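Only one protein chain is missing from this complex, and each of the others stays in its spot.
The first chain written gets the first letter, and so on, giving A, B and C; residue counts start at 1 in each chain.
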């Protein structure tokens, strides 16, 4: 922690800040510069203390020079975290693919989707039973009924299931039916949900908030790890910018940054990240080239009939083509697409 | 709803879209332009249908020309919604002031704050018992204990209480102690929470999400109204931009826009909106001049000792001065500051 | 300048950075913390040196703790800069109003606008002869012909003239006809233009770039001052965000911040800042309440016939009403609207 004093700070103000820091147990190194005085503070950064220091007379700003995340950091754990389901490993050398419809629309439709993704070798099925929607008048998902269809799809196909859980009280219910529990972009800072997910054992797929910094996203993961569950998969899904051609701006630079800062696996959602099936294959290829550990893609047997997010879903043919392209790119970066 | 066909759309594609719309019960007006054909669709906009139309061959985009909100709109209700607590009216001719510490830190401290704001005529006390924090290692609030202190502050001072509720299961508990239930910026799209608040009777203070559009914010309010509670107070608190000098960029243009689109009262939080006490008085004055129905301001007896958000809290003296300035501005726009 | 070393930086890396800094003439104070070592660097901040330090082994980041602007800063000059034209003073106790059409459309139309704004006491006429337009096929302004009409409007009405200059070679030409030379948002970092404006004597109205930070904006002003012209008027005109209801998000918090950091006057453009006449009066009032030294507003005799930016122009009646409202707000913050 560094305290930068105002150019015009008086000697007694500087001393007052020093005294306060020492009283709080910090060591203080003073560096008297030409335009301002800077205090180097020795001891662990504390948010509240930093903020209150900032309101002391003569203080210009307080800078945190240490990173705020601990358990998720590479410093804490050097080796990559790999999340395993038998042969399927997320975060290992192979690149996983998760695919399926945006929403679970019915038993028949879901099984059709499951068969389509299974047929091309995908091992993990996505599908939302609980759908967060901007409008109260939009389709909100089949809820528990949808979860049952997901379970049936697993029974029939052997696919693993990823599905969203929207609040902490539904965690046991969703965990009963899902293999991986997804936290959606709007819930990235739902701290009750995060803590509850930290207390159960199944892996969590944590989507980046649509306006979250990488640091906030890692801190959200820190909530889960701090409760004891270190099986967190990060998922970049686009951030909100001024650009209109895409629904969001997919921030692929987050991939190498997260891999550098953290030991957790990171996957990419090019469907929500662009909002348009047309750009999905290009961004799927780019994600793998950037080093992503996997993809989560929306696929629908007939996108034009989808109840939710049709325009960003690939039809089966385009999905197969995307897989083939992605397979080539994965090999070019020394990895394999984990298809069975 | 308008369907814009691609310049190169074939006649049969246009007809297919028309047929589909008619099958869904819509009327269709075709307008064959020089560069493209446009279909004017008669009937209520439906999100899912619009999205799936977009993936039909030949379709360029689907545009919603009607506004998505209903119950919150001025079209639905012409007169301003006024929320009343005896003499205190939010959304009426007078401008309300809500003030208090960011977090409830202890009984003694809270009572001290309560007395300070009471003394200058403020009628509503703010203070967080549940604190959403980016880091799991930061102070998270006194929780139920904090709620009790708030109740005691009301008993002693007669102040009304605003405090945040962070999940739907805590609504009854918080409603027991608070007069107005606050939804924080991170929970603006916590739809479970919104629905639950719609089912109880106390007014709700709904903060704008830090990256929410005005439309999404009004849709979040629509969730509450659609469940039967129309006592919603909107609160602008800054949006996330690239500017670093302020914690957020306070979007004051949201004030006249919300007043135009909706009948709900709108207040402004210049403390979170700027993140620095130094800019709070100027933005408080500006908010009132822009037509806000009230202010919610952080005040702390000794900001440099605050456990949370000290740098954005006014000390009592600066708060008094801000009130005096704001009082003048309120009069200049034909309103009065509702101080007792 | 502060150099933060990586947690894992080796002793020899730290020493190497120290040696390099000392060789460059800097003093170095080392502060060995618990998680990392920090070097406090004494001597003036240098951009290039900072950047190259960052690529040295073991360095995590380099932080500039001194502000980069000099001549524009309050530290450099304590008193407000006031720009005077006889009785008219920009940056003094009174609030100035600049008004007129977006573009000069013809001699007759301009004179009509000039008379309208003159009649209500406004002293400064705005009007673009050179119009930066996104499309090469849009109306680009009357150019030199338009400047002549502006001169004629001044002769006839005695109004001062503000008009945009789009490149350094036109500075003499525009300066011949204008009293204040405007730099548009797209040219805020046209450094040739800025330097040229620094070498002439007329005041410059410098609009904030649509994605410029406050710091970059002040640095653009620094370019002008560094060449010898200190008559710079800053103009906030909205920044680019994800919000769609407004063309830009007017950042009124920039007003108190600029007044705090700099001695230069700052005015606000609520017309471009919102893009819709409907929100202009509210934002004009808010700007004055926030402490702005003036307003620049688009007024058109018949907005529906304007060749450029009609929807954001006030008609004469609405403009008069806006002035009356603004006058009240100005008085409420202890200032007067400078109308003759």
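Rule of thumb we're sticking to: a contact is a pair of C-beta atoms (placed from the backbone, for glycine too) under 8 Å apart; a residue touches a chain by one contact, two chains touch by 3 or more.
Being a predicted model, the structure only gives us computed values, none of them experimental.
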Per the touch definition above, residue among C:66, C:229, C:313 or C:332 touching the missing chain: C:313
Option touching the unshown chain, where A:21, A:214 or A:295 are the choices: A:214
Sole residue of C:40, C:101, C:146 or C:303 that reaches the chain not shown, by the stated touch rule: C:303
Options C:89, C:240 or C:320, residue touching the unrepresented chain: C:240
For chain B, residues in touch with the removed chain: 2, 4, 7-8, 29-36, 38, 40-44, 60-61, 63, 65-66, 75, 240-242
Positions on chain A contacted by the hidden chain, ascending: 211, 213-215, 239, 241-246, 249-257, 260, 273-274, 278-279, 282-283, 285-291, 325, 328-329, 331-333
Interface residues of chain C (partner: the chain not displayed): 47-48, 51-56, 68, 70, 132-140, 166-169, 186-187, 189-192, 195, 210-211, 216, 219, 222-223, 226, 240, 277, 303-311, 313
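Note that only the chains that are shown with their structure count from here on.
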Copies chain C and chain B - interface residue numbers shared by over half, same or different: same
Centroid comparison with chain B (C-alpha atoms), farthest chain: C
Length of the line joining the C-alpha centres of chain A and chain C, rounded to whole Å: 38
Cα-centroid distance, chain A relative to chain B, in whole angstrom: 26
Contacts with two or more other chains, residues of chain A listed in rising order: 240
